[in-house]
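As you look at this complex, bear in mind that one protein chain is not there, while each of the others sits in place.
Think of it as A, B and C in the order they're written, each chain with its own count starting at 1.
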């Protein structure tokens, strides 16, 4: 058994941490994350150049990674830096295109010269792909996709839609989108498909979409672990410095024990994310282990965010304080790709 | 709005508390509660003479109470004293017989000259009366009843059984029972019905049984409130006295805050039990409010028991320490007449 | 035991309901329902409506323009106002400074200031907290030094709620640094437009501007602006803490939010059926409902006791803790009910109907984040537990 990162991944991790520490400070992050296009395109390109996107897929698909641990290595660093770049959408897109053998598009995504978003979920459809109502017929898409991460400014969209009751994947670069910032920063959009021309990439894409979404969930878990590490350390530091009643609040045992319970859970999150990463390529068990991980992350990340704010007191409620943005991100991660309750039901169904 | 006990109920409460304090100390309680007949028959009779059983039914039914607050007044005191007398069975029986107009039997129960137990639940049947498999035909009962509270030494049993698919109530004094103590003291039994002769009291008794069970649930809520008051006070006293690291453990803030969270919840239990008591005679809402109360009591009583043991440390784990028996009782109350999860599902269904 | 309101109380509730239905403007109600921040005019309009009926200074005696309500009436009003999505009252004038002046003010202060609170001429804000003294108020550092007939104030206040709308601020200031921390504090009234005052916005986690920092640099204030005696400020602050306790638990807000949550869950499809029929979500809602039912009765128990005496510190702290925990839980469930649709940042202007989320839930995540404050301000829930501990572990 070996829980150390391989040399390659450690290098990627170090490079990424150095880059993000130098170039992605919280002030410029917040500036980019809330104004269109809700990220910093130049930095997105630089991240691509550092190899971040290539890490999402295997060598024979045009990348140089693709394993669960490659994804978690990248997203843990993105989480530490609270990076608002739309890499979740890129991860989903490049995994889909690679699985479907679309080498040209993969190459453009990996290089960062083009960017794609993936539109799966709809207002009335929850997690089940079978509830997708968007239809493809006669070369055109009709329907509506909701909260499509990274849609603002994307060069094209990959849209899940049904034709004759089968979920396929379709490419369009002419969809109308309404763009907005998310409350925790970064962009998303409503995608309105009204006889929108599209190209069919795969008529039956249910399995590859499900698999790409699991990779996305794993990425969110790792992002949360990175963000929790920082928020936890921030909170502990604050508790050491903040004086109340003539003493640092770190000496109050009730507060100590509460942050310790969070710290212990963060370690459990790290563990289960590692476990899920190790199973990403095992089609028989991947979905269950990813669901387990995202359930525990969902439960813990919100607890971590709430306790961090509470233990900070008022300062943790302010926009100016970086911890507040970590807390928001950690809460909203649970809203992405199915929350803790939805993941739990998947685990129950798999039992 | 008035949250004070009426003069009559306050007198009953005072009388009962004095009697139990004088005559029902924890040592003799434990002796009686774990050896056949798993209670103290002489004390049962004395409690009847104090009017405890008469309080369970209305004047026009042969008692002098019968309202929700009469039941909670009695059971809160029984809970404070950890009384192991089989009054839950008596409550169910006398409410059933009174509702069916069986005045002679009611009179004997109220006087304490006879004692009855009520056999409803079966190994495979949960809370739903419709799942009862015991049958009545040709004057005889066949089936099995499980964990019948107060069965040991009862003069007769009231048995819920179906005939032609309808749940009726039947009286038998010749059933075979296997008696045992419960882990928290007091007696119960398995009732084996094998062509057991029985008298039909009501062919269609579903509603009166449901109503009697709700009165029983309310009683358990009040018993738990009484027991929690004592266990909480015991724990706080212990925390003031117990020295560790040269100081009473009451000064440790983490421990303080935990017992305070319990204390707050106990107040909520008192409130919701009061609310349920006020609705006991309202057929349209009784079941929902009783279910709400027993859900909150179930959640809180177990938390109270667990925290009390934990904050006591080893001493709270010993048979010799009264608090341990309160903790056991508070835990096992959740197992009687449907646990917190079952009650919650009733509330969900009623929403 | 009697858990029913009296006929008179029921009639009063009907009167309150009718008044609100007639006098709460639709556009304000809609803003409150949708979680949109209110403008200054919205607050002022609602205050004026209430004052037209003498209902604004709910705790004030009749001779000063109050309604002469008892605790139960105040409770009923607060509950109905919350249920009807009326704005929260701006407490600093009517619920804080007013009662302070009635108890500690000179006749001149009462005559000059009280009417202006009710008629809306003045908007008061509060200068209590400081950056270094959150829960530890006695540790405040802002100095007021006597200079002839004036005080000269230097220092910094923070968390000044809605200070951006205020023309007046009441402050706790240190007037004696050589005694025990509690003994050297005074309560003083200040015009915001006095030279040397600077108010800076603090942006909150969800993006809103609700609180402010206030900087005092050589701010000269007449000594006649002192309320009570010099160095009596701590007594005044403590009086305020125990003065008005009928709406601590905020059960009206929780009832309102629970009803809205149930409604939202019934309208929200999840995996092919309404979220209200999802057993895990329904179980969470039912638990929250049970907790709230219990708290409502606890609240009424404290209310019934407080008609004869004051609520104890223990009771107030318990109501504060449970009230905030329940509202925060409901806020969390509402956020959760929206799933991915909770994401949009509400400060962004979007075309009408751009989102598929119902308007009244569009700010669910923002409300959830903003309401984390409930367990922090006015004495954090940890401070409340410390207060209870003093009672429980006494002797």
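Quick note on the criterion: a contact is a pair of C-beta atoms (placed from the backbone, for glycine too) under 8 Å apart; a residue touches a chain by one contact, two chains touch by 3 or more.
Please read all numbers here as calculations on a predicted model, not as lab measurements.
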item: Chain not shown, its touching partners among those shown; value: A, B, C
item: Touch with the omitted chain, as defined above, among B:171, B:188, B:266 or B:304; value: B:188
item: Hidden-chain contact residue, picked from the options C:3, C:83, C:152 or C:283; value: C:283
item: Full-complex contact with the absent chain, from A:91, A:228, A:259 or A:332; value: A:259
item: Chain not shown: contacting residue from A:196, A:211 or A:295; value: A:295
item: Interface with the undisplayed chain - residues on chain C; value: 279-280, 283
item: Touch list for chain B against the chain that is not drawn; value: 34, 121, 123-128, 131, 144, 146-147, 178, 180-184, 188, 190, 243-246, 252, 254-255, 302, 306, 309-310, 313-314, 316-320, 324, 327-328, 331-332, 334-336, 339, 341, 344-345
item: On chain A, residues whose C-beta touches the chain left out of the figure; value: 1-6, 69, 236, 239-240, 250, 253, 256-257, 259-261, 263-264, 267-272, 274-275, 277-278, 289, 292, 295-296, 344-345, 347-348, 351
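Simple rule for what comes next: only the chains that are shown with their structure count from here on.
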item: Computed distance of Cα centres, chain C from chain A, in Å; value: 37
item: Separation of mean Cα positions, chain C and chain B [Å, integer]; value: 43
item: Touching two or more other chains - residues of chain A; value: 252, 254-255
item: Multi-partner residues of chain C (each touching 2 or more other chains); value: 382, 385
